[in-house]
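The other protein chains are all here in position, but one chain of the complex has been omitted.
And then chain A:
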Amino acid sequence: MARYFLIRLVSLVISLIVASVVIFSLIEIIPGDPAAFMLGINAQEDTVAALRAELGLDVSPVTRYFEWIGGMMTGDFGTSYTYRTPVTEMIGERLWISLPLALIALALSTLIAFPVGILAASRRGSMTDTVIMGFTQLGVAIPNFWFAMLMVLVFAINLRWFSAGGFPGWDEGFLAGLKALTLPAVSLALPQASILARVMRSALVDTLDEDFMRTARAKGLNRRQAIWRHALRNAMIPVLTIIGLQFSFLLAGAIIIENVFFLPGLGRLIFQAISQRDLIVVESVVMLLVFAVIVVNFAVDIAYALVDPRLRRQA
């Protein structure tokens, strides 16, 4: 297990290094000089040069890359070109919207999908299964941002239960914040829950046909005991893969959903920063999101080994 963990840890570090180089290089080839962009078309050349020096743009890309990486390791993401405030602060404020949004959505999606998927699989071919699968077919097909728009129409505009958008800030109280994130989280979670429920069902159905399930039944376990003790654990590998994947879907989805609900999260920060040529903000936010997803993938790999001892031995 220690060796498996170590191998995964090394590849985690390599992935992070490669990702940072890719992001930095892509941002480097974006046309347009941030200093010239900030000062406008009438700026004097020496003013632009002075600003480039102030922003640290006058050194070589390699030096800048290492300064960027070194800074991030100590929690210093640099200073925003546009707002002249530390990027760490800007990300910090917005992270408290995007992260809870993605996590609530992930939790909702898992809480809905597990029981629904297990129920459908254990009653395969029944009316219950058909109805559940019908609903999940519909859930998979609905774009989350359109679903979000419809929810705004129904719950914000017609029923007035929730606000149509915006975020009051956590200072206004936990419940007020939670209320503002409810519609966005539900719009993110439902389509994901449908996908996860379908994967759960199909993984479980595959396992139910295995020989060890017949053996479990033959040694006297009833259907439910056999599913809980043997089938579920074996069905977890594809399910864990999808949960890991969903985290990146949710982060990306959060970017879109933040636009529907005008939530000042990381997604809106990226779009603003791109339009303002605030490259340091773009690369830092993207790197942070990629870091989060790589670490989650690492956790999924470790979870595989915990669920399936065969993988541990193979490593």
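General remarks:
Criterion: contacts are C-beta pairs under 8 Å (C-beta built on N, C-alpha and C of every residue); 3 or more make two chains touch, one makes a residue touch a chain; residues count from 1.
Criterion: contacts and distances are computed from a predicted model.
As stated in its UniProt record, the chain not included in the shown complex is "Glutathione transport system permease protein GsiD", which appears among "Secreted protein", "Glutathione transport system permease protein GsiD", "Septum site-determining protein MinD" or "Acetolactate synthase". Residue A:Gly125 is the one among A:Gly75, A:Gly125 or A:Gly220 that touches the chain not shown. Per the touch definition above, the residue from A:Ala53, A:Leu111 or A:Leu138 contacting the chain not shown is A:Leu138. Of the candidate positions A:Ala35, A:Leu263, A:Val290 or A:Ala305, contact with the unshown chain belongs to A:Val290. Of the listed residues A:Ile23, A:Ala176 or A:Ala303, the one in contact with the hidden chain in the full complex is A:Ile23. Checked against the full complex, the one of A:Met1, A:Ile14 or A:Ala107 touching the unshown chain is A:Ile14.
Residues of chain A in touch with the missing chain: 11, 14-15, 18-19, 22-23, 26-27, 29-30, 124-125, 130, 137-138, 140-146, 149-150, 152-153, 157, 195, 202, 205, 209, 237-238, 241, 245, 248-249, 251-253, 255-256, 259-260, 270-271, 274, 282, 286, 289-290, 293-294, 297, 314.
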